[in-house]
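For this view, one protein chain was removed and the others were kept in their places.
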Amino acid sequence: MKDLFAKAETLTEALPYIKRTWGKTVVIKYGGSAMTDPLLRESVASDIVLMKLVGINPVIVHGGGPAINEYMNKLSMPIEFHEGLRITDDEAMEVVKMVLVGKVNKQLVTAINAHGRLAVGIAGDDANLISARQVSEKLGRVGEVTSIDTTVITKLVEDGFVPVIATVGVGEDGGSYNINADNVAGEIAAALGAEKLIFLTDVDGLYRDFADKSSLISSLSLAQAEEMMMSESLSRGMIPKIGACAKALRGGVGRAHLLNGILPHALLLEVYTDAGVGTMLTQSGEAAAPGLSSAFEGGA
Amino acid sequence: MKDLFAKAETLTEALPYIKRTWGKTVVIKYGGSAMTDPLLRESVASDIVLMKLVGINPVIVHGGGPAINEYMNKLSMPIEFHEGLRITDDEAMEVVKMVLVGKVNKQLVTAINAHGRLAVGIAGDDANLISARQVSEKLGRVGEVTSIDTTVITKLVEDGFVPVIATVGVGEDGGSYNINADNVAGEIAAALGAEKLIFLTDVDGLYRDFADKSSLISSLSLAQAEEMMMSESLSRGMIPKIGACAKALRGGVGRAHLLNGILPHALLLEVYTDAGVGTMLTQSGEAAAPGLSSAFEGGA
Amino acid sequence: MKDLFAKAETLTEALPYIKRTWGKTVVIKYGGSAMTDPLLRESVASDIVLMKLVGINPVIVHGGGPAINEYMNKLSMPIEFHEGLRITDDEAMEVVKMVLVGKVNKQLVTAINAHGRLAVGIAGDDANLISARQVSEKLGRVGEVTSIDTTVITKLVEDGFVPVIATVGVGEDGGSYNINADNVAGEIAAALGAEKLIFLTDVDGLYRDFADKSSLISSLSLAQAEEMMMSESLSRGMIPKIGACAKALRGGVGRAHLLNGILPHALLLEVYTDAGVGTMLTQSGEAAAPGLSSAFEGGA
Amino acid sequence: MKDLFAKAETLTEALPYIKRTWGKTVVIKYGGSAMTDPLLRESVASDIVLMKLVGINPVIVHGGGPAINEYMNKLSMPIEFHEGLRITDDEAMEVVKMVLVGKVNKQLVTAINAHGRLAVGIAGDDANLISARQVSEKLGRVGEVTSIDTTVITKLVEDGFVPVIATVGVGEDGGSYNINADNVAGEIAAALGAEKLIFLTDVDGLYRDFADKSSLISSLSLAQAEEMMMSESLSRGMIPKIGACAKALRGGVGRAHLLNGILPHALLLEVYTDAGVGTMLTQSGEAAAPGLSSAFEGGA
Amino acid sequence: MKDLFAKAETLTEALPYIKRTWGKTVVIKYGGSAMTDPLLRESVASDIVLMKLVGINPVIVHGGGPAINEYMNKLSMPIEFHEGLRITDDEAMEVVKMVLVGKVNKQLVTAINAHGRLAVGIAGDDANLISARQVSEKLGRVGEVTSIDTTVITKLVEDGFVPVIATVGVGEDGGSYNINADNVAGEIAAALGAEKLIFLTDVDGLYRDFADKSSLISSLSLAQAEEMMMSESLSRGMIPKIGACAKALRGGVGRAHLLNGILPHALLLEVYTDAGVGTMLTQSGEAAAPGLSSAFEGGA
Partner (left out) sequence: MKDLFAKAETLTEALPYIKRTWGKTVVIKYGGSAMTDPLLRESVASDIVLMKLVGINPVIVHGGGPAINEYMNKLSMPIEFHEGLRITDDEAMEVVKMVLVGKVNKQLVTAINAHGRLAVGIAGDDANLISARQVSEKLGRVGEVTSIDTTVITKLVEDGFVPVIATVGVGEDGGSYNINADNVAGEIAAALGAEKLIFLTDVDGLYRDFADKSSLISSLSLAQAEEMMMSESLSRGMIPKIGACAKALRGGVGRAHLLNGILPHALLLEVYTDAGVGTMLTQSGEAAAPGLSSAFEGGA
């Protein structure tokens, strides 16, 4: 019985967070172990369904590095990176796209839809969602975003669905481009004017001193983050994430979060509790206290 | 940190219940200590807000016996009952109505609206919601429901509000009638085709043997409940509640519940956990297993 | 037959007024004898129903002085005023609220709804309609408006209803405040951008010389009215009304009217004939001639 | 002042009639002197505008005999009738159509639109409203209705307009047919499921004995009217009107009325007073007492 | 079979034009032989239907000179012109209106509606579409546009119809005015913010040298056209057309076209092929290349 009260208490504690996030758009960059481990994937899927039912409009963005490598190995294709970017010839691009769109995307879609008719997976080609151009000839079909057309996302959300987006872009020539998924997440969050951008990664967040696990930073300003980036105190994987956070925050997104997706239900903990799981970036470094005016207003 | 995981787990456990109740109408007969104790009232209010945000359409119905007695005493009016019904002359009726509509109703409305612009309190006069007629001349302005016009409830729900209903009815003469709130709750649940009807009372539910607290019945059929009513093994206060359950279940409501409102967050526990807090009545006595087809379907 | 033609003529004479007011919002401060006399109340109710059916959106605001005094006397509570404001302790506030919301409000609601499912009575607590703060500690729970949230009014009007508003406000502490109904009417008219604000009182309007009944002023400017207020040539009861008119006119309301509610169908006469029943206040003191552009335009 | 009260009283007396007709469709066959006399035309126009603003959806149908004769005379065309039907060759048909559509129709449209952007004049060709076929070769382009497509009427009403319909039909060959306007009015009333069909004529209604002006029949059943038709006690002009009433009543229209359009504001008197101006036909011969259930219900 | 491929090719060639014009409003001034020759009328009607089905919103405007003359002759009325404008007394005005509204308008309406329930014919009186004033006393009821109320056009288009407009205006006195149809077309195109204004005439367009048929101008700027007008190198009939083009282009219309309506399917050729049939006027004299941004965007 005691246990029951504790349960009720937990639901009740979530109420202020539910009020604050009700009707808001949250872009989630899905990646890391949460993408490769089936149990974590199911946990993330149930978190996303819960968020949707509790009034948030989640929009999911993903890449798919490890699964791509696996297929390129199977096909005996060379795997080469240049400054962190995968050199992608036409043949490789086809494999990248098939893996992202036909495998990784649908894995998450299916996990969500075990709960009901909710997720629809799309890629940058669909309804001309992601337009892209070549980054450099040397890298082949590695691209960068030139524009985001949010129409299909907005329509799917209005129709009651959760869009799950594979980060392949379309060039003016109609050809596909492989784009860093962190970047796309930042661009989409900015284009949607999202409330939050959340990165599910395999680390707990930013550290003042990466070697010292007790130095996890719970919140910092964009300026501080960019300073850390300059000073090369960030791990390589964090750099595009911080860049995407900058893009999003400058584009009007309220907060960006780096969470460890290995933590079960990290999304719920971030969204519905006070607990600081991970690192939060805001323009000022401080969470603006959501005043009365930002509280839930029914009947609107 | 352990505590955090437990919290996330609790939210996650609520997911199937949230899916099952999403978009459904639940009529809550608010009464007993939950109505008189300010702390319990706030707890009920926060439960109702949570239910609303999590996709349920709660409709609240209440009476207000103790507060009426208090004012009748203050006004030195005689308090007389006949077979459990308050003998109500015209002067008493005015007091009953003022207390129900102007005090008890607004107490709950204010408690809910501390969370946002959600509750709207109405009475049977508003938009001709509850039509009534006299029960017997001897009882004066004690009435019974002749018809329910659900228009204003439906409109308020569509507008995003939580209707809170004081159970005063209007006669053909335009005069008010004092109607048993349990009855009104049953009639409104039936008229709305609600999913559930929940009674918040001061007892844990029905007992096989009222003296034996271990004999609480967790679920029974309407037939069984009516048999108990015949055999006079029910307490007096339970009789109108069982009558209202019968009305509601025969009118198409799926389940009726008797909960102890003293239990903090009893509503949440009933709606979002498996735990049997209280007694459930159904047509058959068994909860129909909600099959796949009744699960939440987004995008509809 | 002659009589018939006269009737048709009267209906026809109303046509230009109907065109001019079609689709407009008119806030009516209901008070005085029209509130206490059952026959006048029915007459006002039928006027309001007629206005609604003929294309106006009436919004009713009321206080309830005499009925409050009556109950405070019955309860042997002291009745004390300070500069025209009722000193209101917590106990008195509860009575004030019960009488306004549970008696006076529903009397008008019931009178209107004898004509059909039209009126819905609400108070300042409902959907956080009227936010208030204490005027001075000495006066206890006497309040003044801090903000009006018109959402519930607008929704009820869109749903086809006539909102009837009891002027109780809610403080930040969740406690109730007793607010001058004239003030609230002015604030609501301004917040809604109403076309007109009409006060139903027990005098014929403003007099140049109160002793001289032939000196009734049929129209004057806000500046003139405020000058009269300064020169103390106004009766005490008129002061909050003029203040409310000022609030409304400065907030964009086109015209404010003071009518004698003892005159049967004073509302209809004001709205649908040329006859000057009462005093009209406008910014300039002259009724802007409604040009062609303000005439009814169907099909919009 | 007395006069003022009388005015208010008249408006108030109209209230139950306004409630009863609110939102209903009334088809008005416009004809007789009301069509040829400019002053009567303006009076009818203002009645129609009033009905529209007061919640009725008027749909106007008209022919135009005298104006046609006038132009045929001017053009030195032969005017010949066979059993009351104008023998209409192709040349005559062109003149009939020009006069109905380009003169008579627009006269009423302009008279209504002096009150605002309300009337839209259409003919049977527009949106294929009236399909027709030849009655007999001998009569040339005299036609009868084969079907009514109410789409354009319904759309114009939804858009806030008053449709004014010239009774020219289109044959399968695309050619025009001259159709009796009374017939078309009956067909359109039936096709729309109108509440009422009103004929504006130059007589006061049906007489038991046409010579005896005191024998005006205020109401009768369809069977009685048809019996009178058989017994040849009806004037020739009444026969198509009774036929159209029969068509309409059998098609579900509630009441049909024959009014004298010379009576100023006959429409208002019929619709908004008890006075029996003219003759009413119903299926049973008695006006079904509009019970409570048929009263105006706001908020629907 | 070869023929089949050619057909498919033609449809396919139309695709970019269909994309460019999809959802756009095109005002067509219908006149010349296309109005008097039944076969050309049917060809124009089928072109209009095709345009409608293929996503364009055509709005048709017409006058009717020859048919008016014909009836004035039949009626032995004098036909007099002053500087190209028909001197129109009240009697003549009545004939003008009957012919335009009751004959010419319905001829096109019927031709279009042979394809389905599409066209609705209206005149300037309907819903106060065209307000006008006298040009000079000498000319009698010759008028010029004072304002256009596009409400009824917009509503009809939204309802799925093709409006066909006879160019009779209404004065403040309620009387009709005969207005040059070219002018009205220009005014309506400007008021609607149309994409294109097309004049169907009996010449191929503007010539640099009218005597030299090889000097047809395929496109020119408004300034160039106005210069030609000054230099009196334009035929008299072209002057009001160029004036209307100027009105429309200055009012925001993108392009104005002069086409020879004798050419079968001139409208289709203009809208759905590259071929320069006729003369195009734009602000700059060059067709702005419709960039990517103006291309069809589905899903909007």
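Per-chain residue numbering starts at 1, and chain names A, B, C, D and E are given in the order in which the chains are listed.
Everything that follows uses one rule, which is that a residue touches a chain if its C-beta (ideal position, glycine included) is under 8 Å from a C-beta of that chain, and two chains touch if they have at least 3 such contacts.
What you see is a predicted model; the values in this text were computed from it and never measured.
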If the hidden chain were put back, which of D:44, D:139 or D:152 would touch it? D:152
For subunit E, which residues reach the chain that was dropped from this view? 4-15, 18-19, 22, 43, 46-47, 49-50, 52-55, 115-118, 159-162, 264-265, 268-269, 272-273, 275, 277, 295-300
Where subunit A meets the left-out chain, the residues are 71, 74-75, 94, 97-103, 105-106, 109-111, 113-114, 116-123, 125-128, 149, 151-152, 155-156, 159, 161, 168, 170, 174, 176
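In the analysis below, only the chains that are shown with their structure count from here on.
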Can you list the subunit C residues in contact with two or more other chains? 116-118, 127, 151-152, 155, 159, 161, 297-300
